[in-house]
Each structure stands twice: as structure tokens, then as C-alpha cells.
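Shown here: the complex without one of its protein chains, the others still in place.
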Amino acid sequence: MTYVGKSIPRNDGFDKATGLGIFTQDVALPNMLFGKVLRSPYAHAKVISIDTSAAEALPGVEAVCTFENTTNKPFNTSATMITTNPGAEPVRDQRVFTGEPLYIGDEIAAVAAVTEKIAEDAVKLIKVEYEVLPAVFDPLEAMKPEAPDVQPEFGCKEHKNVCGEIVEFGIGDIGKGFEEAEVIVEADIELPRVKQAQMETHGAVASYKANGTLEVYSPTQTPHPTKMILAYALDMPESKIHVQNPPYVGGGFGVRIGLSGKAEILAAVLSMKALKPVKIQYSREEDFLASDTRHGGYLHCRLGAKKDGTFVALDTTAWLNTGAYATFGVELLGVCGACGTAGTYRVPNMHYKGFPIYTHQQTAGAFRGFGTPQGTAVVEAAVDKMAQKLGMDLLELRKMNTTKPDDKNWFPFPVGSVAINECIDKAAEGIGWKEKRGKAQSGNIRRGVGIACGTHVSNAAPFCVDYDAVYLRIEQDGSLHIGTGIPEIGPGSTTALIQVACDLLGVPFDTAVMKFGDTAAAPFDIGSHATRTLYAVSQVIRDAAEKIRKDIFEYAADFMGVPADKLDMSEGIIFGEGKEYPLSRLAYEAHLRGKQFFAAECKVPPNSLPWYAQAAEVEVDMELGIVKVIKIVSAHDVGKVVNPRLCEGQIEGGVLQGVGYAVREEMTYVDGKGFYNKGFHKYMLPTADDRPEIVPIMIESNDPAGVMGIKGIGEVGLCATVPAVLSAVEDATGVRFDAVPLVPGRVIDGFKKAGLIK
Amino acid sequence: MKYVIAQSAEEALKALKDAEGRGTIIAGGTDVMVELHEGERTAEVLVDITKAADLRGIRIDGKEIVIGSAATLSEIASDPIVRQYYPSLCKGTGSVGSLQIRNTGTLVGNIVTAQPAADGAMSVAPLNPVIVVRTFDGEKRLKISDMYVGFGKTALDTSKELVTEIRIPVPEKDEKASFVRLELRKSLSLPMLNAAAMVKYSENKVVWARITMGPVGVGPTRAAAAEEWLKGKELTEENMAEAGRLALKDANPRSNPLRGSREYREHSLPIIIRRVLEDIKAQF
Partner (left out) sequence: MEKLNVTVNGKFMSVDVDPELCLADFLRDRLFLTGTKIGCGKGECGACTVIMDGKAVTSCIIPVMRAEGSVIETIEGVSDGDKLHPIQEEFINKGAIQCGFCTPGMIMSSKALLDRNNDPTADEVKEALGGNICRCTGYVKIEEAVMSAAERMRNGETSK
């Protein structure tokens, strides 16, 4: 392979390092207006009256949209709207605006005006009278019979405020499993909401024209699904909607799988009213307080084993706070169970039950890991407890129970290659496990190491509608053009995919380009989510590349006087039987004869399990309760490394988000006021001067289902950090925490409870 | 809105006078701009003092270090004179916000915004600074405790008054200072707690101590009971710990959703005070 395996600098590096790359924030269209949103100050209320006359009268205001004059068609802002598998119905519980706000920040109305300032002033002139209604914020409280109904129409029948349906599945016989168990442990964990905090806030520019066309620029992670959601909600033909990234996207981490906040549809309805382009750029405060977060909540896990350590039963329940609207609630609880609890270990009797619970808080949706970090946190806590109870080494207990390549586990696809034990060994070695674990500590500053492991998926199939299409063409000079609907949200997927495509085709990298992030670039592609982009799109690129090569070789056979089946191509040179012919020449000769080499292919990708183990070293200031993560070694079975530097970047970035999740990040709800975390100053994600040393390790297991052996890497950097840090803190202090983040107040409370301090 | 770039203190005061109460002084502007944009503040005239030569710079004047009101936090944090006499002031001013904020923000601004946990204000508070204020009528010299009238409220009327400089006595050989910050994150964050102290320590006895702490009251709050108790005592582990415990007598911390509950702050304050004193002792 010429390109795969090399750290080729990313192809968008120039644009991004020079400031010339365009993001949604930079898009301006002629005649453009600016939109601002009126949001509910109450967690649950009914609008008694709304008077927009003063806003409309303000000079410069061109459109005022409210729940009264805008479509009320229910939809779902997330991609689940159009990716729910046949047989199940997506939960369509959102509207563009609402007259009965369900969280502080819910959209009531919006204004478009010639300047942002005028739009802001106009929003303040809208008079709304609310009747405040009872609200519930905690998922367990919300399930009690006396709790107010958050979504009476969309709750499940058997349980109060459970969104859509309960997610329940398993294998074997869980009751029998626990009967067989000789040792049983239980673990609980309470997890916070955390925020994606991608650097570019939600936003969109929408331009509706009276001829019925809608052009949208936005940082969506899923241009095609976004087009479909808009078409559905606005009753427009999909063919008349064009959604594109401009082309760069200032981060995603799951927060814009579907609409970017609600920016596209808010801008669209204002544009439809004003018949001018409208730009909506969320403030950082709006982004924090009125767009999806990670699911927080509670998990409980029961693990049964034989005395020799063999796991025989695993039963997990999750009660997660999905907030006011469903978005990904149901799907996420599924992944929490599947990837977070069912994947890592071979357990003959496994059961999982997940409750996505409506509350009167902002919606929780997709965030890197998508339920896997939550499930992994509680299962790994139980495994640590089991090791202690059995008096076994944490590493050995894990390694003997991890899934093996020939196992048939819960997943409806083959296990594939499995290098999880190698991950465990490498992570342990990297952290200095043997020298450091279990060392008695004294003094105020104590250190400890811990470990956790897990798996995830490399895309979302077959759990939801998830497929790709690409369009490959050889230009008339032999250079490669790839068209795809996927976005480039940061990982470098578009660079890595070109590397793969060039090696599969046998063409040079430096003249290959990819047109991406655009519904006009290629047919449907679900987009960038679920660790899938490189893994899944390379599958369909392989099919298209095979087709084009066949076409090229058949065409070249005549020119070269060599049978097609004797030809191969490398670096744009077709060769066989001692002869060579440049593709550049062939492409032009073909052009002169009215032919271009191209192929469009569409495919549902298979799936592969990316394994990982993460070891953490922490330092704890015992009297102040300050937990500092000083090092993380993160070992990953990536199948095959396409671009080592990009791959490391995915791990390092994921790890630091995991560290934030474990020790600092938390959305804190203040009764009556809403979430406190209105900006970066009030949300303690890690900065450069507070990060630990991060050691990424990539292990190649060559997965049989992946192109060239590839598996996914995008999400898994953070999936084991919480349990690894909890394990390390226990090693340092002797106290096992069952909640994160380990902020000083929580740590001191834990020390008090454990009797370490008065 | 009008923007006046004052070339001197005199010009700044004249601009304020001309604005008849509708003007405000702006130095770093890091808070003023945000407040203006959020609609939390209105001002028709902004009087920028950053180019006023007589308000800039850091110098020694006799037995005092003089910090101009337009001197940035970065300039103070990296100033050789300040570093020589008060490394703790470098640390405190160097802890505010981020380098970008410190490159424009000023120590006076850090005092005038009256944030009770402001690191710059906290680190200067125990150094017995004199804040020199010019008014339309003349000049007044204020102590740091005179600068605060309530939570987040400055005693200064920035539409009529201008801080020109802060004067800090050069320490004697037996006087040392310290600043400690209990933080969730180094940059871009206010501390959970911070504290600073200055001690005159002679023949293993505390001659006097000035200890300030926050956010446990209005502005940097003096730990009066601890200061009094320490007089004449040696800085032993037990005595420093006791001083920490006594600091609670003057502290009234509130719960913050992010930066610690009242309980946690009460737990930690004695430790922070002890560590400030330990740091001072280590300098002798």
C-alpha cells in the first residue's frame, strides 16, 4: 500500500491553518437577515398570550415567527427521524416553536431583522404571558406516579415519563445465570450531563426563495438526513432542498446528528416568511443551554461469577435523563446496553433494561460514545468489585472473561478480530501497573493507577438505517474525484478516505480530491456519526473502486494489447505483461471517444467491534479532595491504521474529553434558574495547561469485515476513562466513588463517608 | 457612543467631566465590553486610559512600588521589580483569566469589578496597598478595604473618579507574602477559594500578619481573628493550622453551583490559609 499506514498531512490543513477555510459562521449571502430566538424562561409553562406587535413595528424587523403562525407539524430534530428501522416509529415530539415550553430555553418565537442587534431588541419586545406549570427534573422522580407528565402523547404506556419505549434485551437465562453464580457483586453509578462544547456554536444560513427552493448552509454532521428532516417538517420536496457544509464544521461530537441545534429549521421558517436569506448563530449560552447534552442519570449492575472468576450473569439497568424531547433517547439507551454492557465480556446470561426518561430539562442526545461510556462505567465498576471479592488481579479477571474471536455474543454480526487483551496488556504496561498498583500510600498527596476496557461499534448498522453512497470519477487527466455526502467534522476522515481510495484504485494521492458535506455531491449518506465515517465509507469506496478498475482495465486492454485480467494499476500507471500505460493518457483517450470512467455505489456497511483498554494514573490531594489525572495510556484495537497521526489525534482528543467527564465536567441544574453552565467560564472542560500526559497506542488486528482490516476509532477514546479514573482513585485512596465528576466537594464528602476525615 | 482616548490622567478626568455622569473609564475593557454587549451596562462615553503615559508602567518611588492604573496584569506578572519584592503578586496577577485577558486587563480593573475571588485583587490585598484616586476636586488615597461596598459593588464611581496608581510599600527583609489559589482549572476560571497573606516574622515570632481570603465576603476579606491570634507566635505546623481554623470566624462563604458548596469551602479554607502561611514560612 502506498498511502494507507502513512501520516499524510490532512488535505484541509492549508485552509484551516490560513484562516481561509469557510465555516457556517463565515457564510454571508446578499440581502441576508439575522435571526434571534425567544426562549422560555420557565421549565414548564403554557403561553396564555403572546403579543408580537411591538417587535413587528420595530424598524428593521422583517419577520416574526411564533408557534401561532408557523407550522406545528411534529418532527424530531435528530437523524432518528429518518433512520429508525422499519417496524418502529420515530418519536416525533418536537415542533419548530411551542406554546407549551418544556424546558428553560424552549423555542417560543423568533425574529429576523437587518442586524443582529435589532433582532435581539425585537425579541425583547415580544410580550408573553405564561402560566407556570409543575415541572420535574430528576429521572427517578419523573417515573413516580405523582410526577407531572412531560410528554403525555409520547410516553410509554407502562411507565410514567418513559420516552418511546423501554429498551430491553438479553441472552441466555439471567435468573438461571445468577443461580449458577458463586459470587455476586453489585455496582451503582450516577453520571452527570456533560456538554459537547464543540467550538463552533450551532448555526445555519437558510435561503428560501418564492420559487419554492431552500438552500441551507450549516455545520450538520448529516447533510442528507438534515435535508430529509427539513423536507418532512416543512412539507417540501426533498429535491428542492440543498443542504451543505460550507464546507468546514467547527466540531460536532454528536451534537448535530440531524439539525445543528434547531438552527436550520429556525432560519428556514424565518426565511420562508421574509423571503430573504436568514442567518442564525447561537450564542455560546444558547448552545450550552438549548441544545442536546450527554445523557446523565443512574445505572445499576449485578455481576455473577464462578469462584474461578468465570462470569456467568450480568444484569444492568439504566435510568437516563433524556430531557424534554426524545431526539436520540431510545436509541442511546439501546447502545448503552449493547455496547456498554453486552459487548466486552463473554457472559452466557446477560440482561439489560434501559429507561429513557423525559424530564423538564434541556434535551440529552448524542455525544461521542452515545451510551457506551455510561454502560461501560457501571460494568467496569462491577468488574473491579468482583476482582476484589475474588481476590483476583484486575487484569487477569478481565482478560479471562473478555470476548474471544470465535464467541457468539449478543451482537447480530460476527465478533471479528479481537485484540482487547493485548490492549489491556499494553495499557497496563504503559502506566507501570506492576510497579504502581496496590502500593500502600501515606501522606497528603497519593497516587494510584486504574484500568478499564470495553468496546463499541464501527457504525450504526444494523441498529438503524445506516448506509452510504459515493460517486467516484476519473477526471479526463486521470485525477480522482470522490463525491460523498459525509461531512468533515474534524477527524480527518476525508483525508484518510482519499488515502484508502487511492490505494484501492492505484492512483496518486496528490491529485485526488473529495467533494464532501453536500447533498448535491452524491446520493444519500447518513453522515458522520457512530464512529463510522472512515470504516463505512471505505466499504462503499471499495465497491466503486473495483467497478472503475474493471472498466479502466477493459478499456485499456485494447490500447495496451494486454488482456484486462492481466492488468493492474499503481500510482496512475496501468501495467501488465511488461507494458505500461498512464491513466492520465487513457482517460483523455477515452474522453476523445466520449467516455469517462466513473462509478456510483451504495451499500449498507457491515460492522466491527473496536476494542480498547485505558489505564489512568491519578494524584489525589487528600485534604482538599483534588483529583488530578496525570497520565492516561489508551490502547486501541483499530483493526488497521490508515493515518497514524490522525488516528492518534482521535484517541488523544477523546481521552481528554473523557478526563473532563471523569473529574471536572458537569451541567449543574439550579432550581428555578436552569443550568448554571452558560459558558466556558462556567464549564470546566480541560484547557492546555490542565491536561494529563496522554499516550495513544494503536494495535492492528486486521478485522475481517473492515476494508484492509479497518475498524472505527472516532468515539472510543473516551469510553473507558471514567471507570479507569475511578479505579485509579480507589487505588490511591481506598475509596470507591460511584459518581462523577470527581470534583473536590464530592471527593471530600466521599472521604468523610469513608471515615478518612472527620 | 463616544470613545475618548485619553493621553493623560488630566484628559481622562476632563472627558469624564464633559460626559456629565454618562461616561465610564475603560482600561482593559475585558468586563466592560461584555457587559455592554449583554445590556448589563450602558455608557455613552468610554474613556480609554490605556494610552495615558502617566497612568502606565511600574516603578519604584522611594520606599514604594508604584503600579500605574493602566499597567496590564501581564506587565505586573512579569515585572522584575514586582518579582523581586512580591512574587506572590506576580502569581496572583498571573492567575487571572488567561494570557490574552491579562494582556489587556489591569490590576485596578480586577479590584474595581469587585469580584470577591479576583486573584489579582486578592494577591495585592495583604500588601497594604494605597489606591490613589483622582476626582474632579482633587485626590484621595484609599485602602483596599475602602474599595468595596457590596458583593460585586465597587466604592468607586467610574463616571467621576479615576484610579491613577496603586502604591505598595517595599517590604522589609523580615516581611514576606504569599498567594494560594484553590482551582478547578488553571486558566479561564475563577478559583473555588483564594487567599493571600503577608507576615512580619522576627526572631521566630509573628510581629504582625495580614491575611485575606475570598470569596468569603465582600471583596478580599481579612481573617482578623487569625491575624490577632498569630501575633507573637511562632509559625509552627500547629499554629498555622490553628490560624487556618480561626480564619473561619471571619469567613462567610456561599455555595456556588460550580465552585464549591459552603460546606466544602468551610472545609478547605483552613487548609488554604495554613498553606499560605506555610509558603511564607518557607521563604524565611
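Which chain is which? They are A and B, in the order written, and residues in each are numbered from 1.
Basically, contacts are C-beta pairs under 8 Å (C-beta built on N, C-alpha and C of every residue); 3 or more make two chains touch, one makes a residue touch a chain.
None of the values given here were measured: they were computed from a predicted structure.
Asks: What are the shown chains that the omitted chain is in contact with?
Replies: Spelled out, the missing chain touches these shown chains: A, B.
Asks: For a quick check of understanding: of A:Met1, A:Ala17 or A:Val670, which residue touches the chain that isn't displayed?
Replies: A:Ala17
Asks: Determine which one of B:Ser8, B:Asn103 or B:Ser145 touches the chain that has been left out.
Replies: The one listed residue touching the chain not shown is B:Asn103.
Asks: Taking the full complex into account, find the residue in A:Ala313, A:Ile489, A:Ala556 or A:Ile626 that is in contact with the omitted chain.
Replies: The single option touching the absent chain is A:Ile489.
Asks: Sort through A:Lys124, A:Arg645, A:Arg736 or A:Lys752 and give me the one touching the missing partner chain.
Replies: A:Arg645
Asks: Thinking of the whole complex, not just what is shown, which of A:Arg284, A:Lys547 or A:Lys752 touches the missing chain?
Replies: A:Arg284
Asks: List every residue of subunit A that touches the chain not included in the displayed model.
Replies: 7, 9-10, 12-23, 25-26, 196-201, 248-253, 283-284, 489-492, 645-646, 648-649, 652-657, 679-681, 685-689, 691, 694
Asks: Provide the residue numbers of subunit B that touch the chain removed from this figure.
Replies: 1-3, 5, 26, 29-30, 32-34, 36-37, 46, 48, 50-51, 74, 97-101, 103-104, 186-188
Assume only the chains that are shown with their structure count from here on.
Asks: Using the average of all C-alpha atoms in each chain as its centre, how far is it in Å between subunit A and subunit B?
Replies: Chain centroid spacing, subunit A to subunit B, equals 43 Å.
Asks: Which of the residues in subunit A come into contact with subunit B in the complex?
Replies: 623-626, 664, 668, 670, 676-677, 680-682, 684, 686-690, 743-745, 748
Asks: Can you list the residues on subunit B that touch subunit A in the complex?
Replies: 182, 184-190, 192, 257-258, 260-261, 263-264, 267-268, 271-272
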